[in-house]
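For chain A:
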Amino acid sequence: MMSRTRTAAIAATAIALVLGATACGDSLGGKPVKGGTLTIVEKADFDHLDPQRIYTTEADSAIELLARSLTNWDVTGSTPKLVGDLATDTGTPSDNDQVWTFHLRHGVKWQDGSEVTSQDIKYGVERVFSPDISGGPPYASQWLVGGSTYTGPYKGKSLDSLQTPDPYTIVFHLNQPVADFNETTAMPTWAAVPKAHDTGSTYDTHVWSDGPYKLQSYTHNKEAVLVKNPYWNASTDPLREQNVNEVDIKMGMNESAIDQLLESDAGSAKTSMQQWPIAGSNLSTVLGNPALKHRIVSSKAPGILYMAINTTRVKDIRVRQAIEYAINKETVRGAFGGSGYGDYATTMLTPGIGGYKHFNLYSSNPAGDLAKAKQLMAQAGNPKLTLSLSVENTPTHEHFGDAVKNALNQIGITVNVTPVDAGSYFSTVWNVKNQYDLYWEDWIADWPNASTVLPVLFDGRQIAKLPQANQDASYVNDPALEAQMDSLSKMPDLGARNAAYGNLDEEIMRKAAVVPLMYMNFPEMFGSKVGGLYPDAILGEPNLMKVFIKS
Partner candidate 1 sequence: MFRYLMRRLLAAAVILVVISAITFVTFFALPTDPALLACGKTCSPSRLAEIRHALGLDKSLATQYWEFFKGLFVDRTYGDQSITVHCNAPCLGVSFQSDTPVLTILLGDFPVDLSLGTGAAVIFLVVGVGLGMVAATHKGKAADKVAVSASLVGVSLQIYFVGLLLMWAFVDKWQILPAPSYTPLTQDPVGWFQGLLLPWATLVVIYLAFYTRLSRSSMLETLGEDYIRTARAKGLPMRRVILKHTLRAAITPIITIFGMDLASLIGGTAVITESVFGLNGIGKQAVDAVTNSDLPVTMGTTLFAAAAIVVFNIIVDMAYGIVDPRVRLA
Partner candidate 2 sequence: MAIELPPQTADGTAPSAFLDVRDLQVHFPTEDGLVKAVDGVSFTLEKGRTLGIVGESGSGKSVTSLALLGLHKGTRAILSGEIWLDGEELVALPEPAMRALRGEKVSMIFQDPLSALHPFYMVGNQIAEAYLVHHKASKKEAKDRAIDMLKRVGIPQPERRVNDYPHQFSGGMRQRAMIAMSLVCNPELLIADEPTTALDVTVQAQILDLIHDLQQEYGSAVIIITHDLGVVAQTSNDILVMYGGRCIEYGSVQDVLNHPEHPYTWGLLQSMPSLSSDVHTKLNPIKGNPPSLINLPSGCAFSPRCAFKDRVPGGRCMTERPELRPMAGNDQHIAACHLADDEKTDRVAK
């Protein structure tokens, strides 16, 4: 899961925006101009900027200026398109999708002028396995042959399943078929790192660049300054432009102050932008100001906000179905800040994801269908239930808890809302020893493919395998479903695979184990002189690759 912070503070930023459309506003701003300094104001430092450790959307978006991945998403079109980045194309699968080969572009240079080679990529990926390089996504260690025993390159060992037959070719040997492996490789985990410039666990502040900008300075929690990388060449990069002279990333300003500053568009705010979404509490003013409409990028993230029902504790499916009908998504969305937060969800796959199929098994009215819910409860024998709901300890979440409590109260279910410390929310609720019956959850796919959603959230085998990090919060544990997931990931035909994922989504929804609430949007403001910001539906961030400052 890609998150706003390591522990997914997405929900903490209650977002409400009436601007539903993806590419609203004036974020492109006409013809690119050279020069100027872009300022990015962040409420906090990045968790990590080391490509192999990045797992937040802000860092992922920022690193695109510094580190190129094998493949990447071109977001300038109407839908994101996968293209080769360091690689010449999107890779070639063989051996039933278990072997992936990428050919590198020639002439891609590091910031010292040396060439980026397949060895650098191999070394970069090997770093993921070191316990010192923690925090990034788990795919490399899950899928590469021999990954379960390999512990990184620092003790002189290398991983044989990463082969570099020549400086411009890299071959990945996987322990299972992964049909969308080339979508994974768009994540910075697969970026190159030159061994000579690796500083290990302090690489966060010493990222060696092969992108259009390089790190001039980076002080944790304060500021990172990016300047032009003179060895970057547009001819080797199909995605990026090198327009602004400098990018200053300033960290640690209060989010309301950031919103206020950008809203004012005063002085340096004209050339500034934000990466964290507009805070919920400031949205009414933002909405009330039509002038701001042109200074907002609203990205539809492949994210779903939902409530999981613990099926081992709420065993009667009729009760779970009653909950599906009883929940009032209108009041729930109100708690999160209103319509701008996103559209009402009826499926677990979001509209931007490959495999999404539109269907609605429960109430056609987002406000719920109490009559139907009561009827289902009657069929279940009107049990007197008291359920506990876990939420983060933020005001927004407590409002959400109240919305659920009021809705379920009407069908005779008493809900105890339990706020859990936001910093440790997921480590608490993903521990199988947790005591809750209902859970607030959200999920943003790592890349827009159903394989990053359904198996992660509904593969019941992880309950035993990862007892402290079980993401199957509804404890759906159906061998038939699991077998389907396994076979789906091996289906070579994309169209058929996507169709099958859509059906799988529907099958899961039939179990009434989760209540999808909203497909999430992320609105961000920028100053009137910032141009070239494309909404990035992969990350839910304004894409920085073509940013410029208007003269």
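One rule holds for everything that comes next: a contact is a pair of C-beta atoms (placed from the backbone, for glycine too) under 8 Å apart; a residue touches a chain by one contact, two chains touch by 3 or more; residues count from 1.
How were these picked? Simply put, all candidates are chains of the complex that A comes from, given by their letters.
Keep in mind the model is a prediction, meaning the values are calculated, not measured.
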{"item": "Options 1 or 2: the chain contacting chain A in this complex", "value": "1"}
{"item": "Touch list for chain A against partner candidate 1, complex", "value": "1, 3, 6-8, 41, 44-45, 47, 55, 127, 130-138, 141, 148, 151-152, 154-155, 198-202, 204-205, 219-222, 250-254, 256-257, 260-261, 263-264, 266-269, 421, 423-424, 426-428, 430, 456, 465-469, 471"}
